[in-house]
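The structure is given below, and queries will be raised subsequently.
All protein chains but one are shown in place.
Labels run A, B, C, D and E following the written order; every chain starts at residue 1.
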Amino acid sequence: MPIVEIKITDENVTAVQKNRLVSGATQLMVDVLGKDPATTFVLISEISTVDWGIGGVSVAELRRGASTSLDI
Amino acid sequence: MPIVEIKITDENVTAVQKNRLVSGATQLMVDVLGKDPATTFVLISEISTVDWGIGGVSVAELRRGASTSLDI
Amino acid sequence: MPIVEIKITDENVTAVQKNRLVSGATQLMVDVLGKDPATTFVLISEISTVDWGIGGVSVAELRRGASTSLDI
Amino acid sequence: MPIVEIKITDENVTAVQKNRLVSGATQLMVDVLGKDPATTFVLISEISTVDWGIGGVSVAELRRGASTSLDI
Amino acid sequence: MPIVEIKITDENVTAVQKNRLVSGATQLMVDVLGKDPATTFVLISEISTVDWGIGGVSVAELRRGASTSLDI
Partner (left out) sequence: MPIVEIKITDENVTAVQKNRLVSGATQLMVDVLGKDPATTFVLISEISTVDWGIGGVSVAELRRGASTSLDI
């Protein structure tokens, strides 16, 4: 019955990658905890880079190289 | 002061249905816990069927009948 | 397949009340959206009154009447 | 390493305001808890007024003045 | 910079299992999305079986076999 919520920046994630996230996270619940995949939920949230901050600035700014040398 | 967050797949939910979710969830807090509706929040998140997985595959795939016989 | 997450302050909620929250929220998903209860999850989080703020102060302080006349 | 998630109604929030939310929330973690900004995440979710309920009605309805005199 | 939140019932999960959840979920982000593990967060929430409902009843009741034949 686990719920796995994956929050990532919205940066060109493909349908194939999403499918791999769903299957991989589900398999992790099976392998580690013996959970039933039929009641294992995986939810993916893509969050705009203007809405995700790290180091006090948005990822959108980081990607423009504007204000930090953080390597993330 | 409760917060009720409702996560559902994004599949043609109508405005009328959303209003019923808000009023129904709020009333549940009043009836069961005696909460004040004025400080009861209800948040609805519609999540794309490509971003919601169950049984190791996305709901989008399930709806196409591609890979499982799960009846959900 | 809905997920309903209910966040409330931790103030003497009984097992009977929790059961009513679970059954009531599930029934709401059935009645309004036609969802299958077998894949409807309800999660209840009780949050300490020192960890929940409203109006700029914690509910713990509000309950002591210390710093506000908010009626919630 | 804190995560700060800010949920607000989707009502014309500007990029400048979002940047201030990110920098302000990050600074709060530094000032109060001594956290490292490099591992402090801030996530902003803008939620449609039809998906946010208070007092048993959606904010969309409240903004139209339809069903309540709540002043929020 | 992903955040992976894993919600499971509180039923004797060991420290070794938790470590495997953390490393497995992190590796999934690296393998599928090329993310940097240094800024990949994994959060595990164990939720009491009285606070998790499925099929309209709590998991605590399900485990007692009281009210359903759901096999989860």
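Assume a residue touches a chain if its C-beta (ideal position, glycine included) is under 8 Å from a C-beta of that chain, and two chains touch if they have at least 3 such contacts.
Just so you know, these numbers come straight off a predicted model, no measurement behind them.
Asks: Among the chains you can see, which ones touch the chain that has been omitted?
Replies: B, C, D, E
Asks: Taking the full complex into account, what residues of chain C touch the chain not shown?
Replies: Looking at chain C, the ones touching the missing chain are residues 7, 47, 50-58, 61, 70.
Asks: Over the whole complex, note the residues of chain E touching the chain we left out.
Replies: Residues of chain E in touch with the missing chain: 15, 18-19, 21-23, 25-27, 37-46.
Asks: What is the set of chain B residues that contact the non-displayed chain in the whole complex?
Replies: So the residues of chain B touching the missing chain come out as 1, 3, 39, 41, 43.
Throughout what follows, only the chains that are shown with their structure count from here on.
Asks: Write down the chain pair with more C-beta contact pairs when A-E is set against A-C.
Replies: Per the contact counts, A-E leads.
Asks: Once you find the CA centre of chain B and the CA centre of chain E, what distance in Å lies between them?
Replies: 20
Asks: Report, in whole Å, the distance between the mean C-alpha point of chain B and the mean C-alpha point of chain C.
Replies: Computed from C-alpha means, the inter-chain centre distance equals 16 Å.
Asks: Which chain A residues touch at least two other chains?
Replies: If we look for residues of chain A contacting two or more partner chains, we find 1, 3, 7, 21, 25, 38-39, 41, 43, 52, 54.
Asks: Report the topology of the inter-chain touch graph, choosing from line, ring, star, complete and other.
Replies: It is other, because the touches fit no line, ring, star or complete pattern.
Asks: Would you mind giving me the full set of chain pairs in touch?
Replies: Once each pair is checked, the touching ones are A-B, A-C, A-D, A-E, B-C, B-D, C-E, D-E.
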